[in-house]
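A short worksheet on the structure shown next.
Removed from the display is one protein chain of the complex; every other protein chain stays in position.
Up next is subunit A:
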Amino acid sequence: MPEFDLAFIWAGLIAFAVLAYVILDGFDLGVGILFPLFDKGVQRDQAMNSVAPVWDGNETWLVLGGGGLMAVFPLAYATVLPALYAPIIAMLLGLVFRGVAFEYRWRTHRARWIWDWAFFSGSLVAALAQGIALGALVQGIAIENREYVGGWWDWLTPFSMLTGAALAVGYALLGATWLNMKTTDAVRERARSFVWWAMLATLALIGIVSLWTPFIDPLYYERWFTFPTEIFSFLVPAAIVGCVWIMWQGMVRNRDAWPFLSALGIFILCYIGIGISFYPYIVPAALTIEEAAAPEASLEFLLVGAIVLVPMILGYTIYAYWVFRGKVDPESGYH
């Protein structure tokens, strides 16, 4: 066990920021991915209004993840981003498209279909790109002399395609369970039908990814099949089964918040699984947390602020969600 110093605290904070991003923007990207499956007009309006007041805050966690990485692990930032150049650019452009759709959609009648399409395709591209980036990171990145030394197509492999699909489907599950929780009538009914499909597909893809990962790198194999970490090889899947059971119960017993919360649970468990595989690396097999960390003075300076500010941020974020609690009023929105 390495000593518990600032670099590890920061690794934990960055991991938290990325997780917060994944589950928060995950459900609003998921709403975007499912968007074309809802009828034009009221149904789509209602789906979009369920996320309109919060999506911007959700996406801010991505900026914290990226900006924080540059601040506290500059070497990881400077080597991972060039390695994942194409998926990251695709993700950014996808986010541009879907982000503006939230406002533009209401500013035109004739061209609304364009922004509906932009909302869907931007969300899908961003989700796929994030999943592909994750897969490419799991596979490892070639680093020599503080520089990325691989080619610019290295990220494109069958495994990264699979993780891309898995994340997009997982986001769709988050989106469907969110809409089940936040909407009424026809939108809710349709969202419920998506929950079943997305749940099956998500579980199948998680299964394939989980079985494939240990054979990518001896490090992962060791993590999952040797004592003591192999305990998690049983605990994580067992907990996922528990989540699925809660989701199923929530669906059949009409407890609309349960499926969403259990979908969040599944995401958190998968994330923990990735953490178990990675530790203590920040770029697997290339850079450890210690090696990539910024000088102590940088870690310290930002940590002082983070300790005060992150709880405040969580506080007013929860407040903002609280303001818009309950089912979406089909008539609401300022447009």
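Rule of thumb we're sticking to: contacts are C-beta pairs under 8 Å (C-beta built on N, C-alpha and C of every residue); 3 or more make two chains touch, one makes a residue touch a chain; residues count from 1.
One rule holds for everything that comes next: contacts and distances are computed from a predicted model.
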### Task
Assuming one chain is omitted from the figure, identify its UniProt name from "Ketoacid-CoA transferase", "site-specific DNA-methyltransferase (adenine-specific)", "Cytochrome ubiquinol oxidase subunit I" or "Paraquat-inducible protein A".
"Cytochrome ubiquinol oxidase subunit I"
### Task
Among A:62, A:141 or A:270, choose the residue that contacts the chain missing from this document, as touch is defined above.
A:62
### Query
From the list A:71, A:181, A:251 or A:266, which touches the chain that is not on show?
A:71
### Task
May I ask you to list the residues on subunit A that touch the chain which is not drawn?
52-54, 56-57, 59-60, 62-64, 66-72, 74-75, 77-82, 85-86, 88-89, 92-93, 95-97, 99-100, 102-104, 106-111, 146-149, 152, 294-295, 297-298, 301-302, 305-306, 309-310, 313, 316-317, 319-320, 323-324, 332-335
